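Input: a single structure, listed below in structure tokens.
Omission of a single protein chain aside, the complex is shown with its protein chains in their original locations.
This part shows subunit A:
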Amino acid sequence: MRDVEEKNGDEKIPSPSSRESNGGHCPICLGSFIQESYLDTCFHKFCFKCILQWSKVVAGKHSGVQSSVKCPLCKTDNASVIHGFDGASFHRHYISPRNECSSFFTNAHKYRLKCYYIESGILNEKFNVSRFWKLKRYCQPNQWLQCWLTREIQALIQEEDVDIIVHHILGVIDSSLRRDDFLNQKKPPVVKQQEFRDLMSEAVRPFVAARAERFVDELELFLASGFNVKGYDEVYTEQLGWKVPGISRIVREEEQESDDEHPPTVLPLLYISDEDPDV
């Protein structure tokens, strides 16, 4: 009788994954992948529709809201399904319906994410990026930058807690822009700008991958604008002719009260004067 007991440990417990995991087939429908998607923790791959259906079946069995789905292959808890990825971007479907319209991913985040799908450089004129470099406006600290960065990174990587990344990026910006030593002061603005761009895209690449270059474009725009986040959004969306709910309403009211002809002037501006003592 002991023999049986001892052998128990040696025998392999059958698992559902033993055969299906090696091929290029969805473990749920056993067909070729349609809309390949990954679970966010264990990275097992399924058709988007298949894993979504399964998460709904699981949710239906439990009372109360499910915040995660167990992987059909390895039983790991996963909070979301990553799908629609093309190397530069992806979509994230949260299992919990609460997360779907969660407190952190607002319309403002959606609008920021959308900006990465439009052509770059449209707003360079509006925010006068070259002037920003020429007048060395970067020497002046921007107290709204952290706020803007947080939202931008949240929008791009679709995670709520981005503090570490934001602090890292702030650190790189700070060391690049404001430690302006003697050698740096002699550099022409174009060189300085290129150095900043190279340094920044290297710094953010681990987090935003293929969107690093574009992120630096947007960062430059924000810095050059001199606006706070609200004002920046207002000018940005207006320039593109977008109406984003929950972004520009308050500013619009201010506009209507004041003179309609110069809307940006009511916005808080970092660079009060166009004059620069150094020039």
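The rule is short, and it goes like this: contacts are C-beta pairs under 8 Å (C-beta built on N, C-alpha and C of every residue); 3 or more make two chains touch, one makes a residue touch a chain; residues count from 1.
To be clear about the criterion, contacts and distances are computed from a predicted model.
Between the names "E2 ubiquitin-conjugating enzyme", "Eukaryotic translation initiation factor 3 subunit I", "DNA-directed RNA polymerase II subunit RPB11" or "Ribosomal RNA-processing protein 43", the one given in UniProt for the chain missing from this structure view is "E2 ubiquitin-conjugating enzyme". The chain that is not drawn here is touched, among residues A:I28, A:A79 or A:L240, by A:I28. Which of A:Q35, A:Q53 or A:Q66 touches the hidden chain is settled by the complete complex: it is A:Q53. Although one chain is not drawn, its touching partners on subunit A can still be listed: residues 1, 3-4, 7-8, 11, 13-20, 27-31, 50, 53-54, 57, 61, 70, 72-73, 75.
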